[in-house]
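A single protein chain has been removed from this complex, and every other one stays in its place.
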Amino acid sequence: MTLLPLDLVGLILTGWGGLGLLGLVLPARLGRSLLFPLITGLSVLMAGAGLWALQGGAQTLVLPIGLPGMPFHLRLDVLSAFFLTLLGLAGSGISAYATGYFRRMAETQAGDFQRLTLLYAFFLASMGMVLVADDAYFFMVAWEGMALSSYFLVTTDHEIPAIREAGFLYLLMAHLGAIALLLCFGLLQSGAGGDYAFATLRHHSLSSFWSSVTFFLALIGFGAKAGLLPLHSWLPEAHPAAPSPVSALMSGIMLKMALYGLLRVLFDLLGQPLWWWGALLVGLGSLTALYGVLFAAVQSDIKRLLAWSSVENMGLILSGLGLTLLFHGAGQETVAALALAAVLYHALNHAFFKGLLFLGAGSVLHATAERNMAKLGGLIRVMPWAAGLSLVGILSLAGLPPFNGFVSEWLLLQAYLLRPDLPQPWLNMVLPLGAAVLALVGALAGFAMVKFYGIIFLGQARGLVPGEVHDIGFWERFGMGWMALGCVLLGLFPSSVILQLDTVTHALVGQGLGASAARHGWLWVTPVAASRASYSPLILFAVILVSVGLTFLGVRRFFHGRWRRAPAWDCGYPFQTARMQDSADGFGQPIKQIFESFFGLSREIPSPFDPHPHYHSEVRDPLWALCYLPLVRGVARLVKVVGGLQQGRISTYLLFSFTTLLALLALVTGTRP
Amino acid sequence: MEILVLLSFPLLGGLWLGVTGQRARAPQANLLFSLATLGAAAFLAMRVLREGRVSAWDEQFVVDPFNVFLVGLTAFVGTTTAWFSRPYVRNEVQHGRLSENRLRLYHGMYQAFLFTLLVALTTNNLGLLWVAMEAATLTTVLLVSLYRTPASLEAAWKYFILCGVGIAQALFGTLLLYFAAEKVLGEGGNALLWTHLAQVKGQLEPTIVSLAFVFLLVGYGTKVGLAPLHNWLPDAHAEGPTPISAVLSGLLLNVALYAILRTKVLVDGALHQPFAGHLMMGFGVFSVVVATLFLMRQKDIKRLFAYSSIEHMGLMTFAFGMGGAVANFAGLLHMTMHSLTKSAIFFAVGHASQKSGTQLMEQIRGLIRTSPTIGWGLLLGALAILGMPPFGVFASEFLILTTAMHEQPWATPILLGALGVAFAAILGKVQPMVFGPATGQRLPHPPAILPVFLHLTLVLILGLYLPPALAIWYRQAAALLG
Amino acid sequence: MSHWNPAPFAQQLLDLFASLLLLIAFAMLSQRRILTLIHLFAWQGLILTLSIVDSAWLTHQPHLYYSAGLTLLTKVLILPLLLHRLIRRLDVVWDVETLINIPTTMLVGIGLVIFSFNLALPISHFSSTILRNTLGIALASVLLSFMMMITRRKAVPQVIGFLALENGLFLAATSATYGMPMVVELGVALDVLVGMFIFGIFFFQIRETFDSLDIRHMEKLKEE
Partner (left out) sequence: MTPVNWLLQGGQEILGILLAPLLMGWVGIWRAWLQNRRAPSLMQPYRQLFKLFHKEVVLAETASPLLRVTPYLLFGCMGLTASLIPMVITDLPLAGAVDVIALVGLLSLARVFLALAAMDVGTAFGSLGARREMLVSFLAEPALLMVFFTIASLNASTSLRFMVTGFAARGFYLYPSLAFAGVAFLMVLLAENGRIPVDNPETHLELTMIHEAMILEYSGRHLALIEWASALKLLIYFSLGFALFLPFGLTDSQQGWGILGALILFLLKLTVMGAGLAVLETVSAKQRLFRVPEYLGTAFLLAVLAILLHYLLGS
């Protein structure tokens, strides 16, 4: 018997599930040093399996479980393989980190730890199952299993009211999204017989109206998971609420499942896309990105800032997906492949740098028990490892060369700039706006990241840092190092990565970049032609190193290296304290001021004569009031009206029964032939 | 023979406990009788699986694949509820809420109730079915008012009057059916035997049959809890002892729906058009919508889940209304899942409210901290009943909704919207109860946790894997429904 | 079917009984005094018994005689007596308040009669029995009793309405279909008796708890 990648993936998924169950029964003392490393090992194996499967064709498997007539279908094709690789690569770093992170929990709250191990492993396994599911039922089970296990993880600290609310909102939105997906699959299947296997759906085509409806449902379903505007409200609440490695999993990997779902439905199941779907996605995605980054820039909670930044990145990814659809619909497969490669690449990158940053935030949280940036500061001196590795993360997230975030944004910009020749002339004119938004978003992300890093790690400690702040231990270092290494390598070897993506783009849009992108060797990325655009991060990195090195050597050679320490310059005001540094609020202040009408801003500014001056400003999501509250109020009104049915009087109840009877009798007499 | 044995156990149990139900060992005896019933049901089920239809007493009692599955479910849930009821009533006695006399009434009536349900399920005579349904009301009505609080009296009164009037209408419907049947089958007992009716259903007079169905639907529909006939249901569920709420929700509603289904088969045969199905779908969708909207405003935990029962009965009614192999299959599956899940929830709810000393949800907090098993049981049960995979309720809802999508596309968005609202309502209320800082006290008798998790495990397993034997059984039952 | 001679008379008698039942149903609908209600209910039972005897004689169905006996026993003797004793012991011989005023109720009642006649008309055509005309009347008295339950505020009249409703059902059972099979009929009778017994328990419990039999006290369980 030969082992196929799918078998391996199946074994790994079972292994994760088994480890989870083992975690529930094994004493925490034993589990803490055994299970997470094993989970990590399986993740590495998963990455290998994914890479292996990325080379070959699709394999299928039918399990003997499921509903009668609807057994679980499994299928591993290159699209799944790519996302499995992502899951494995990012998952191993995060799991390694988790080994160290949950150590203290295993000692103090053994029961919670056991439960957490189970849910963590199930969460990983359910994401894997989403990726290999090949029928609607199994997909839904895996999808909701993913939501459920992450919901329980989010509510780990359920004593805190805000976390309970966040968990509730999360599961609710996840479920509403799942309802939309259910409808979506139902429409995809409509009339194709009783089978819900994707193979059936694939060969079944819909009229353009119904396929548009299906597209909308998929957009709602997967968009709710991806945090697409205006379905994003849960995301900045739920992602930060979870323990940090889980936040990393959610932001880094789970959000990509939404992308996977969209790709699967749009390119695999739904058939030929219509052009305006792409236009809609570009618009919504760009708006989401802008919205997300603006809110990220004004947050003062470490993890919430990162969560909003995830909204931003998913927006970018989805706008890229929209571009792909547009070009694919217009038959311009090369550009479509470029946009798709950018999308996939960015998904991979985001998994790494967002995972890394959430892990970094987790380290800070663990060391200081403080999520409010306004009370942190100067951690680079006590936590050099965490600070150093996080620096890689923020540089990647800010989209700076030669790190990975830059590569995918560069590819996406290239897709925007390659003069498209779409059949809709107005789109040709509007698309550059997308590039403008992308540029703006990138710059704002830089702002947010400087704020993030500067306030937390740099400067002096604001307020109290309780107890002895310690740096991260071995496993945490390993996990964060893994992620940081990923960021660097993905940034330095883009053409190798693009070559790997080639099979995926071939499968989805029938074109690949590999041939042209790596035409000039592995050092260079030339997505279309060298005269169009080319980029070589490795060379860039090398010359930066050389240039900086030469400067250093030159200065050292010609001048002396004397230095001494002295107090910081106080501008003639000797009473400066650490609290006079910019707080997170203060740093975000310009953004608040500029986009004031954009935020639901409420501010209390003290008067000059106030003896106890107090400044308070709160940013609320105006879309909440705009989209959600009316809905809630509408339902509440309906509930009130219906409540009248039940007012306690038995005569009225009898009257209902009586009138129902009479009405039905009248109906029968009325329709009598 | 097996049928009579099956029926004799709860009957004997009812008589025995009616006399000795106040003794300390009575809860065990209750459990033992239920276990014996379960055993008999298992034997019966095996025989039916092996030989097909089984009848007894001049075909007055007939068990076919359709009702044997409900017999099994009834016996099973009856047993686990008896199990749960053991510590529950002891705690109640300890809290001084139940006297010895009432305990005797409780245990006697519990077995009598099971007896009436089993009679209703196994009988072949539609008249006897009616009698058993009425008797089921009578046996439970005093249990609803067991605590003799003003609220429980009121609830029992409403239950009694509304269901009494409803069942009277069902009697009128049965009469009309008999009226139509005796022309074909002649006078005498045979004209009410379902098996005989089913053979000649094509010859029944359509006008009379459709009228009869209206009366039967309104009548038995009252017991199913179809809106707007449902008003007794939340009151009765909320005020009675929790084991009774569990069996009302998990069993009585099923049996009432079973009665409707039996007549629907006849009506479909007589009418050659989906008249009955349309009515049922209308009632089903309306019930789902009304119930979900009511869910939003509940304060009492048992009322909340009572409305949830209405919602699910509506969904089943809708599924059976659609008809066809898949929808009937899904309806039966949903019936099973709902019974198991809902009774598990009521078990957890019972202990939770005993612990907190209240049924008001805002005063029940932090169950997971005080008693993790109850808390998790409640949360998982609620998630299961909300149709979260991988629990089995999702499987049946998936089948129902996807079938609806091409059979009755108009209904799907309504149903899905309602399910969304229900999710928000129930999760929004259950989550604060299980999570957060703890309140509550220790119970004198340790709660019975096993039934909760036994049910939930079954629901979980059935959601992922339906054994082929069970699937065949369901298919046969679905085929009987046409 | 050899006895054709007295048949027309018996048939007419049966129609008369049925009409009388309907009349009593109307009378109950308009009656305010509770004691009279009980008397009317007893009368209704008596006429029902007579009509069952008549149809038994007419159709030679021996089991209908048992039915008649059962009806006489429960509906004419036991239940009215029980009710009588009950209201004496509970001291509730008051006037009945209605929710809707009586003329309106009567008007609606007439509408109901027309409706049910209209409903029963096509059914009667299919009937092979000679007793078919009574089906409409039976349906009408069922609906009228239903109406009565809706309009009454006190517990006892509501129960009387419920029992009257069952009388209507009995009429339908015996006249339209020659009665149900014996098993069923016994079961029905048993249910009615047990039901009455439970009603009795309830009256005492309600009285004990609320100091009144006014069901307005029992409107607490609702959605506020």
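Note that the chains take the letters A, B and C in the order they are written out, and that residue 1 is the start of every chain.
Here is the rule we go by: a residue touches a chain if its C-beta (ideal position, glycine included) is under 8 Å from a C-beta of that chain, and two chains touch if they have at least 3 such contacts.
Note that the structure is predicted; figures quoted are calculated from it, not measured.
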According to the contact rule at the top, which chains on display are touched by the left-out chain? A
Touch with the omitted chain, as defined above, among A:27, A:432, A:510 or A:644: A:432
Hey, which of A:386, A:413, A:484 or A:655 is the one touching the hidden chain? A:413
From the list A:21, A:160, A:287 or A:400, pick the residue that touches the absent chain. A:400
Positions on subunit A contacted by the hidden chain, ascending: 377-378, 380-381, 395, 398-401, 406, 410, 413-414, 417, 419, 428-429, 432-433, 435-436, 439-440, 442-444, 446-447, 449-451, 453-455, 458-460, 524, 530-536, 539-540, 543-544, 547-552, 555, 558-560, 562-571, 576, 578, 580-582, 586-587, 589-591, 593-594
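In this text, only the chains that are shown with their structure count from here on.
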Using the mean of all protein Cα atoms as the middle point, what chain has its own Cα mean nearest that point? B
Starting from the mean Cα coordinates of subunit A and subunit C, work out the distance between those two points in Å. 70
Averaged over CA atoms, how far is the centre of subunit A from the centre of subunit B? Could you give it in whole Å? 43
As a quick test, compute the distance in whole Å between the mean CA positions of subunit B and subunit C. 31
Going through subunit C residue by residue, note those that touch at least 2 other chains and give them in order. 119, 122, 146, 149, 158, 215, 218-221, 223
Per-residue overlap in subunit B, given as positions that touch at least 2 other chains: 157-158, 161, 165, 207, 211, 234, 294, 297
For a test of understanding, state which residues of subunit A touch subunit B in their complex under the given definition. 65-68, 111, 136-137, 140-141, 143-145, 148, 155, 158-159, 161, 164, 167-168, 171-172, 175-176, 179, 182-183, 185-187, 189-191, 194, 196, 635-636, 638-640, 642-643, 645-646, 650, 653-654, 656-657, 660-661, 664-665, 667-668, 672
Listed in rising order, subunit A residues that touch subunit C in their complex are 643, 645-651, 654-655, 658, 662, 665-666, 669, 672
What does subunit B use to touch subunit A in their complex? 157-158, 161-162, 165-166, 169, 207, 210-211, 214-215, 217-218, 222, 227-229, 231-232, 234, 279, 290, 293-294, 296-297, 326, 368, 372, 383, 386, 388-390, 394-395, 398-399, 401-402, 405-406, 412-413, 416, 419-421, 423-424, 427-428, 431-432, 435-437, 463-466, 468, 471, 474-475
